[in-house]
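Can you keep this structure in mind? I'll have questions shortly.
A single protein chain has been omitted from the complex, and every remaining protein chain is retained in its original position.
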Amino acid sequence: MDSLTLIAVISIVMAGLTTGFGTMGPALAEGRAVATALTALAQQPDASATITRTLFVGLAMIESTAIYCFVVSMILIFANPFWNLAIAQSAGK
Amino acid sequence: MDSLTLIAVISIVMAGLTTGFGTMGPALAEGRAVATALTALAQQPDASATITRTLFVGLAMIESTAIYCFVVSMILIFANPFWNLAIAQSAGK
Amino acid sequence: MDSLTLIAVISIVMAGLTTGFGTMGPALAEGRAVATALTALAQQPDASATITRTLFVGLAMIESTAIYCFVVSMILIFANPFWNLAIAQSAGK
Amino acid sequence: MDSLTLIAVISIVMAGLTTGFGTMGPALAEGRAVATALTALAQQPDASATITRTLFVGLAMIESTAIYCFVVSMILIFANPFWNLAIAQSAGK
Amino acid sequence: MDSLTLIAVISIVMAGLTTGFGTMGPALAEGRAVATALTALAQQPDASATITRTLFVGLAMIESTAIYCFVVSMILIFANPFWNLAIAQSAGK
Amino acid sequence: MDSLTLIAVISIVMAGLTTGFGTMGPALAEGRAVATALTALAQQPDASATITRTLFVGLAMIESTAIYCFVVSMILIFANPFWNLAIAQSAGK
Amino acid sequence: MDSLTLIAVISIVMAGLTTGFGTMGPALAEGRAVATALTALAQQPDASATITRTLFVGLAMIESTAIYCFVVSMILIFANPFWNLAIAQSAGK
Amino acid sequence: MDSLTLIAVISIVMAGLTTGFGTMGPALAEGRAVATALTALAQQPDASATITRTLFVGLAMIESTAIYCFVVSMILIFANPFWNLAIAQSAGK
Amino acid sequence: MDSLTLIAVISIVMAGLTTGFGTMGPALAEGRAVATALTALAQQPDASATITRTLFVGLAMIESTAIYCFVVSMILIFANPFWNLAIAQSAGK
Amino acid sequence: MDSLTLIAVISIVMAGLTTGFGTMGPALAEGRAVATALTALAQQPDASATITRTLFVGLAMIESTAIYCFVVSMILIFANPFWNLAIAQSAGK
Amino acid sequence: MDSLTLIAVISIVMAGLTTGFGTMGPALAEGRAVATALTALAQQPDASATITRTLFVGLAMIESTAIYCFVVSMILIFANPFWNLAIAQSAGK
Amino acid sequence: MDSLTLIAVISIVMAGLTTGFGTMGPALAEGRAVATALTALAQQPDASATITRTLFVGLAMIESTAIYCFVVSMILIFANPFWNLAIAQSAGK
Amino acid sequence: MDSLTLIAVISIVMAGLTTGFGTMGPALAEGRAVATALTALAQQPDASATITRTLFVGLAMIESTAIYCFVVSMILIFANPFWNLAIAQSAGK
Partner (left out) sequence: MDSLTLIAVISIVMAGLTTGFGTMGPALAEGRAVATALTALAQQPDASATITRTLFVGLAMIESTAIYCFVVSMILIFANPFWNLAIAQSAGK
């Protein structure tokens, strides 16, 4: 197994793992936040403006951690410096 | 086992894993959000418009993490840059 | 073990795993949603129309993640691009 | 170990695993749904028609995920394309 | 280890695993359903007819997932197509 | 290690595992059902006839899953078709 | 390592495992049943006859699963058909 | 590593495991039963005779599962039929 | 690695494991029992005699399972029949 | 596998793991904080200024741990001292 | 790796494991007991004498299981019969 | 694989693991602390000064454990004594 | 790998593990005890003397288990009898 193949394989594995598992935490956290928002709305409908605004800020911050994972996956698939170097070396051989 | 086969195998494995496990978190989170929405509706039927709207925004954000996983799987199966390069190399040999 | 066999084996394994485990999350989430719907109905029978409609929308979104898994399994068994290529190569040999 | 045997072995393993573990989620979810239905009936006997109808729709959707698993198992045992091809190859040899 | 033995061994293993673990979910789910039924009966003895009927329908659906597992085990022990083919091949040798 | 020994070993392992682990779920489920029955009796002593009857039906259905496991174990020890065939082959050698 | 030793080793391992782990479920379940019985007695001392009777029936059924495990262990140690055959073969050699 | 040593090693391992892990369940179950008994006594001191009697019967049944494990350990250390046979064979050699 | 060393190594391992893990269950169970006793005392100081007596009987029974583990460890270290035999054999060589 | 490839592989693996798993904790923690904020807002709408301010300070501190992980990943991909040295050595060879 | 080294290594490993993990259970149990004692004191300050006395007896019994683990560790490090024998043999060689 | 590479690899792995997993505990703990602070503010808005001050002291202490982990990671990447020595040795060779 | 190195490696590993994991239990237990003490103080400020005294005695006993672990680690690093003997042997060689 040459170096090029090995780096390709590892990049595929990590891209999948990082997105597949890394979105589990944010998903659960968003589910919890949305659930509580709904409970809060049912309990205090008059404060819906404040509740909705706070919810959206919170969801944005939680989503940011999911996006970190997605960004790392995309970097590993499409902008992988180790892969680029290996391609260059293999081409230059 | 040549490089082409290895990359194919790994891509299949990761495509399955990423979707199979990565949708677990969103599914559970959506179940929770829907469950709370129903509780909230039973408790405060007059606020059903606000509750339903907030629920749908929340479900959309949670679903987005499931879609990240599905997108990564589809990329690995149908638009895999490592696989394309390997095919090209193998054809050019 | 030649390449053809290996890809077949891996495809079988991932098809089973993706469906077998990937439907666990949606199943539990649907169970939770249905359970809460029943509680809500018992608590507020007059809102049954809204509750039932929200429940069905929610179930559809949760079911969608189970269907992603089933789709990936079916793709791996019946429309596997890696397998097709391997068959073509093996036939062309 | 020739290819034919290997594919047979893997198919047996995955058929068992997919059904054995894949039905755990639906079973637990159905248990939960039934349990809540009983609680709801005890609390609001007058709404038994709505509750029972909603319960059956919900059980059907949960059961569907168990059936996905059973279908994949049956496909792997009795309509396995990889196995059929291997038999054909082995017969043509 | 010849093919015949290997297929026998794997079939024994999967038959045991599928039944041994696959009945855990249904058992727990039935325990939960029965437990709630008893609570419901204690709370609302007048609705015992509806409760008992709903309980039995629910137990039947949960039991069905346990029976899927048992069926797969029995198929693997007594009606295994891979084993039958291997016997045929071994006899024809 | 000849085939006969291997099949014997695997049969012993699976017989133990299937019974040892497979009875865990039913035991816990029965414990739950009995516990709730006792709570229900303490709460509503007048409904003891209905409660006891429902409890026994439920215990019978839960026990059935334990018995599936025990049956599989006994089949593996005393009526194992793979073992019988192996004995026959070994005797006929 | 000859066959005789191997079967002895496996039988020892499974006898220990089956009893050691298989009694965990029943023990916990009995603890739960007894605990609830005590709570029920404290709550409704007048129904002690019914409660005690139901408790004993329930404990008997739970204990039965522990006894399945113990029986399998004893069979593996003292009435193991595979071992008996191996002894017979080894003596007849 | 001769057979005698191997059987000795396995017997030591299983004796320790069976007792070490097998007593965990009973210990936790007894802790639960005793804890509930104390709660019950504090709640209904007049029923202390019935509570104590039921507690002791229950503890005896739970302890019985711990004793099964201890018995299996002692059999494996001091009355191991496989070991006795191995000694006899080794002496007769 | 001769037999003597191997038996010594295994005995050390199992002595540590049996005590190290086997005392976890009893410790937690005793903690629970003591905790409930303290709650009961705070709730019903007049019944302190009965509570304390029941607590001590219960602690004794739970401690007995910890002592089973300690006894097995001590037997494995200081009165190990397999070790004694191995020493005798090694001395007699 | 030369040193350069090995360091590349390990860096890819750790970059993915650190971000993929390390963001799980912060995501869940932020979900909890946001959820409680919404509950608090519903309960005491007048204190929304204080609550929102405290929430944002808290989210910032929690996000900081997610950023530590992302920083380590970025260092491993784009500013890895071990990789730089290995490149230098490999170029100087 | 000679016998002496092996026994030393195993003794170190088990001494650490037994103390490191074996004190986890007692620590948690003591934490629970102390916590409940404090709750009880806050609820019934007049019974502080009885509560404190019962707490100390309970802590002593729980601590005893931690001390079993520490004793086994110390025996393995400083009074290990297997090690002493190995030293004697190695010196006598 | 020479020593230099090995130390580099291990340092990368541990730097990632220590930060990736070590920040999970602090993140969850801070989430809990912030959540309770928000609950407390909603319940007692007048004590907001004391609550906020105590919260910040607590967050600082919890953050300190996350910083220990980050410090160890940075030491391993940028000030690793083992790496420095290995470089020196490799240069001096 | 000579004996000296092996014993050093194992001692380092166990010293880290024993402290790293062994302090988890005490830390959590102390957290629980402190938390309950604070609740108790808030509920019954007049009993602060008794509560504080009991808390400190309890913390001391819990800390003792953490100290057992730390002591074992220090013994393994700085007063390891196996290491001392190995040094002596290696020097005397």
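Just so it is clear, A, B, C, D, E, F, G, H, I, J, K, L and M label the chains in written order, and each chain counts residues from 1 on its own.
Everything below uses one rule, namely that a residue touches a chain if its C-beta (ideal position, glycine included) is under 8 Å from a C-beta of that chain, and two chains touch if they have at least 3 such contacts.
If you're wondering where the values come from, they're calculated on a predicted model, not measured in any experiment.
A.B. asks: Touching the missing chain, which residues of chain L?
C.D. replies: 3, 6-7, 10-11, 14-15, 17-19, 21-22, 24-26, 28-33, 35-37, 39-41, 43-44, 46-47, 50-51, 54-55, 57-59, 61-62, 64-66, 68-69, 72-73, 75-76, 80-82, 85-86
A.B. asks: Given the full complex, what residues of chain M touch the hidden partner chain?
C.D. replies: On the side of chain M, residues 1-2, 4-5, 8-9, 11-13, 15-17, 19-21, 23-39, 41-43, 45, 48, 52, 55, 59, 63, 66, 69-70, 73, 77-78, 83, 87 touch the unshown chain.
The rule is simple: only the chains that are shown with their structure count from here on.
A.B. asks: Just give me the whole-number Å value for how far the CA centre of chain E lies from that of chain K.
C.D. replies: Each chain reduced to its C-alpha mean, chain E and chain K end up 44 Å apart.
A.B. asks: Using mean CA coordinates as chain centres, what's the gap between chain E and chain H in Å?
C.D. replies: Using C-alpha averages as centres, the distance is 31 Å.
A.B. asks: Between chain C and chain D, what is the separation of their C-alpha centroids in Å?
C.D. replies: From the centre of chain C to the centre of chain D is 11 Å.
A.B. asks: Chain H: which residues touch two or more other chains?
C.D. replies: 1, 11, 13, 15, 17, 19, 21, 24-26, 28, 30-33, 35-37, 39, 41, 43, 55, 59, 66, 69, 73
A.B. asks: How would one label the connectivity among the chains shown: line, ring, star, complete, or other?
C.D. replies: Its topology is that of a line.
A.B. asks: Go through the chains and record each pair that touches.
C.D. replies: A-B, A-J, B-C, C-D, D-E, E-F, F-G, G-H, H-I, I-K, J-L, K-M
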